[in-house]
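All protein chains but one are shown in place.
Letters A, B and C mark the chains as written, and numbering starts fresh at 1 in each.
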């Protein structure tokens, strides 16, 4: 901790910029990591970004991301812009030797994502660290889930059910926004929520997706816009069945029309020796069923994941004092800073981000033909379906 | 109640025969229906069926179903045999003018089911009543759910998620049985559990399935049999996405490999004005989210479905005294007897049973080609997928 | 089972008469017990009791309990009348050598209860069996709880929290009834609900109550009666702290004013090695926390108490098929019949019923003086409080 603090710039200051600022402001208070200095918050509107910078604890604000990224006192670039800008900024920052954190999803197109993954891999040689911000990997309950699976506690994995339900589009009069236009948002629930689900499939199982069958639907096809009714060009909901290369099957569902579900990422894993269940709305709990328990005493045990030995809890409060959603960003930055400190690769990498997008694209392709299967990775384990990406 | 009691014969005395006997033994004590007389229990093993008959409260037992069905003092034939015998017995009974209740699924093949539906329709002219025993329609919570949907409380239905999870096949050493052979059982989780799920889709929504995309998997492909290892020829689990003719999409999943889930039929419905959630393991509760509630006070209300005004509760205990799984059979017989009394059609009819099997067959067909869509009913509402049944 | 069926008469045909009839009608179908014959249902209104008898499956009805009890073909007398009649009928039946089951609470006064306990003890010499009907001892989840405690799985018991919440008196306009008059009902929530709570304290722990501190309250003191407003002379709610002779402390609360709680008997036990939680509204589940589980994996395990090895499940359905409230009466009769068959004492005995009433009386006494302690049983384990009963 005696080395000089790492200079940080965050690009983007709306929802994700605010959440990441929460992380930067608190990470050194909670965890033993390299010290950071919150130097610059960058945005397009000078006045607004200045106000946000002051509020969130940044020393300066700027409207020029290139100049900021190039500054000598900036070591870390944290990209929280809309997806369309991710690639350009990340490539520029990597080229300048800066450590880069990109909010998920990695990019809007497969091409951009592939370029970014390649650049990140090249930069790794110079100990330049890059990471994509799937923050739910940093939920203590899901990190514990990953430990249990990796430790073999579930036996052979067979079935996953992952559903990410929100409801902010239920009202047909909810107005048009950039998130509902394909050219700006890339997709709807698929990229926004489905990307988390697919990332969890890979994170929790350590397996790759071999092939998918997908469905998508836009329930409300026209919404009121600033200039009258406008067509919604992204999905409201998607469904997919994923064949994994370890023989398991994952059912994935993502929707913004699930009336009454505010932020319900619900995950269930079933294996030959045990199973797990999780709901983001009760994020401090993990349900574990263990077939090693005596017959007659088996069932789902609700673990309050706040013990000192649970993942990420070492810096926090005594047992039973629960964490909140935004704390996942503190955990994410802890891992990112420790990777920088160790000169090691961070996870999930840009290559992981690319892999998630490959699966999302396959779901889209399959949905376009009514659910016919699309190959993501060829595998010997199962017979080849008919199409491939 | 002054008319002579209706004579009943049940064919089959294992699990379902026992459950139906529970219904017959109690229906007159709980509900105002025509009186019944438990006359004959029929089975193949004379000694065993005699013991069961005595135990369950039947006046007599028999090993000859034809002779029993033909008896003048038998008014009602209740078929609880394995599926392969359903058609023969039901057609014989209808031909003899007997009211017929058939345990689900209606039959093992589409052809048999179609014959039965046709015969039932012909018999209706003579006020001969037939019904298929999807007992979960008689759960008070799901009957209440149906009322809420039909009354428009959920607005426009958009998404259903129906999963039927059991775990009795998790152990790879669980032995081979007739339920795991395609020639005897027809299918695995699909027909056993998926049939309930599909019946609920139709019951709760009142809509028909337009097309499906399906997946199936047998995780444990060989199991120990009496004469050494044997191949499992049915599915362990199935997944399907159903497009309904009212524009909604239903995700259906059925498995006997969901470690820790003993009998978890879990149903969620999402509409534009409200939503519902149910779990058979907590069968007396229905979760209801109603957007008519004031903002800030919305959420899922857990209704304990034991009030006098709730479906089927009129004959039971004071509020708060919960019912059990087997009580659904008492409710089923109530409805069957009231239909007989009124000379009216019972629901679900054999035609409903046929319809469920049409959907199951489409799921199988789709699964055989990796999830490519299969049409069940042509509809104008949505573009036609590529295959059809 | 080849011996002649035991002849049964039930005295009383309202709520409890109906519930016990459910038990008698089904006990032989579920369990291997001596066979029973449902001979006579007794009540004061000839027409009404005749209709009930026919409905519930009794061969005859009668308005003369003495003549019925004295009949030679009556072996078992099951008393479901209001409490004021319990003693007279039970003493008469015991004097005639009949096995006697009395619905809880045992009697309305300590004196009657003591007489009954003495008579029952005398009758025991002639293998005449008597039992009091605390049916919640027969909930599989609570019977399992008792097994766990008795097996030492909770270590040293320290705290119990038992609350029985109902809400049928919330409405101030709910009419006056006999249950709200002290001379008829003895007490309010205390005897009605608190008796179950106190019985569970003794059943689950195997300990006796040493002393109590109690509070009671009547929130709605006047209610509309047939002849205008009338004074409520029983409690609406009671609270008590019980010192047990094993060193544990039990907090007991009973109320009929707990808005939204329909039949919520909620029980929690905390010991040095584990703990338990139960709610009657979810009666098939028992929550168990076991400190033998590895640190980091501890929590409350939700056991669905429907496995073949769970108490009372041997005669029921496959795992996961849940039971209902009324099934506890089938279990109660199973135990009663097995005691008769074995010529052994049944539990809970009349002496147990007397003991419960001793505790209830002490709570009343303490409440009358604002909570000052009242001794129930002198014990060396704790310093003596100031009053005694």
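Everything that follows uses one rule, which is that contacts are C-beta pairs under 8 Å (C-beta built on N, C-alpha and C of every residue); 3 or more make two chains touch, one makes a residue touch a chain.
Values in this document were obtained by computation on a predicted structure and should not be read as measured data.
Asker: Taking the full complex into account, find the residue in C:172, C:231 or C:314 that is in contact with the omitted chain.
Answerer: C:172
Asker: Out of A:63, A:177, A:233 or A:263, which residue would touch the omitted chain in the full complex?
Answerer: A:263
Asker: On chain A, what residues meet the omitted chain?
Answerer: 15, 19, 21-22, 25-26, 28-29, 55-57, 166, 168, 261-264, 281-284, 304, 306, 317-327
Asker: List the residues of chain B that touch the chain left out of this view.
Answerer: With respect to the unshown chain, the touching residues of chain B are 144, 288, 290, 293, 295-304, 307, 309-310.
Asker: Mind listing the chain C residues that contact the chain we can't see here?
Answerer: 154, 158-159, 161, 163, 170-172, 211, 213, 215, 217, 219, 237, 239, 241, 247, 249, 251, 253, 255, 257-261, 270-275, 289, 291, 298-300, 366, 369-373, 385-386
As a working rule, only the chains that are shown with their structure count from here on.
Asker: Where centres are the averaged C-alpha coordinates, which chain has the largest centre distance to chain B?
Answerer: If we average the C-alpha coordinates per chain, A ends up farthest from chain B.
Asker: Same residues or different residues where chain A meets chain B? The copies count as same if more than half of the interface numbers are shared.
Answerer: same
Asker: Roughly how far is chain A from chain C, going centre to centre by Cα mean, in whole Å?
Answerer: Centres of chain A and chain C (C-alpha means) sit 54 Å apart.
Asker: Could you please state the distance in Å, as a whole number, between where the Cα atoms of chain B are centred and where those of chain C are centred?
Answerer: One centre to the other, that is 37 Å.
Asker: Can you give the whole-Å distance between the Cα centres of chain A and chain B?
Answerer: 41
Asker: When you check chain C against every other chain, which residues touch at least two of them?
Answerer: 304
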